[in-house]
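Only a single protein chain was left out; the remaining protein chains are all shown in position.
Order of writing sets the labels: A and B. Residues in every chain begin at 1.
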């Protein structure tokens, strides 16, 4: 068999390093597509001139393009036989990516725990995206539930990694040269700076977008994510294609411009849950809750910690009376973004 | 409330200058997407070599990409609460835009007139698109009907601007360096030059294109146009998404290649009406009527004034017996394009 059937639970060992295939050069083409697929309007990722006024040499490649590209490479090795994508932690953006840069990904298996049913287990990996100079640009942990090839195979010693509940503000990496002292709030779209936000504040982002099959497939392919559930309508009994969770992340983040236009760059992903599956035809809305604010080592550059929720409902409720995510909630993402102080 | 609810009629004053947010750098990526979204084949916008043979340093960014980009920036400030987009006038393309250029938009309110029902009013704005050197690249007037926040608010003094019925040929700006003396009609696709067209001539452009939801949304997002009616299927009782009028303009203009392959660059928009709404599933056809021809200040470069009609019908009738647009007519656009003399 020359085709890749994907790894099963017993194919992973703690400490194993997996070098993922197919490096990818990113250009203005990927950026244009990203801006056609999502209502992205963050000025730093839209305008070279705005980025230069913020001390950068040009507009970097969008943070989430980097995330999806690095993530997509891991799919054939990590999640082809995954039953569920369980979570993210300790995600940090370590350096900007520029048009013309080439990204590759490598993952280390940092945890394994077989499920009590003996049919599957949880695999934790720490994935690092690197550019063509070998410099890390992104690092994050994710864990997935993976089927066993053979239920009779013995369970490995359980190793559950200790993961930080969130990235500490001191560990956020501000891109070299970034400065907000000449920041043009008018061009950015809103006048709110970090001091205008307070923990507990909830912002409904107003707009909804109805999901199309063609759009989520274009996006998912662009990141060379090959998971068949996203593309093959014959794969599920109900004939529906499951939408890549990253499509929902990007859509919700783009919608959050309305109210968070100055949350310019994602610098950390603290946690994330794909609470319910997303399918074409759903109309997705987003709301954010301010979880924290912090200074960074760079004068004038603050950080805002946000809960970003994508939902098919119109309210801003997260959980039902039973403590579980409400049925309309698709995404619950906890991240840090840079914002003018 | 940190989110933008948009301006209402009483938020505008004549003379007010509105600087729109989120400048945008355009690249070959936006061009590639434009050529995937519309059957565009104009040689000057398709080939760097053809453009160089016409005296330009490279192929400029398509005229309508510039229009949509400049227009899109105005939506959050001008038409978020618009009931209808009523018209365009005095549109002039003032300088070519090149890959790598960054566009921003500014609008001046030049007219206001409350409707007799007291519920809404008409706002006229003159919008200017500028590049990163502050040079104007496009200027046009549009007027929209905008809801009042409070019907009881007093009506402003009515100011209705005097607008030219069309841009005078002497006011058309021919891009610096453009020359058609070595023009290759074979590569351009047709042998007809300006002298082959006569006012009154009607050209049916043969082909039809059936509209898809994913395509009009990709296009509309690409221009950072945020009007929710285009994206949210829950926004109207009938569950249909209203298609951005500019999508119809670009589609019809691209279809007009067949018969007008040498109408290379739009240099003015004299008038325009979105006669009926467009929805996914419609099959859109186009026909043109030659309204006028003129010379320009540049030897060899002529101008053709065209009525471009997009319609779901197969004939070339514009109005019914009642003098109103036929129900299938979506667009009636009056523009000038440059063509070899």
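Observations on the model:
Simple rule for what comes next: a residue touches a chain if its C-beta (ideal position, glycine included) is under 8 Å from a C-beta of that chain, and two chains touch if they have at least 3 such contacts.
Computed from a predicted model, the values in this text were never measured in an experiment.
Within the whole complex, the absent chain has one touching residue among B:29, B:91 or B:302, and that is B:29.
Shown as candidates are B:137, B:163 or B:203; the residue that touches the absent chain is B:203. In the complete complex, the hidden chain is touched by one of A:33, A:51 or A:188, namely A:33. For subunit B, the residues touching the chain absent from view are 27-33, 35-43, 46-50, 59, 186-190, 192, 196, 203-210, 212-215, 258-261, 283. Although one chain is not drawn, its touching partners on subunit A can still be listed: residues 2-5, 19, 21-25, 27-30, 32-33, 76, 100, 102, 104, 132, 212-215, 217-219, 221-222, 224, 226, 228, 231-235, 241.
By definition in this document, only the chains that are shown with their structure count from here on.
Centre-to-centre separation between subunit A and subunit B, using Cα means, comes to 36 Å.
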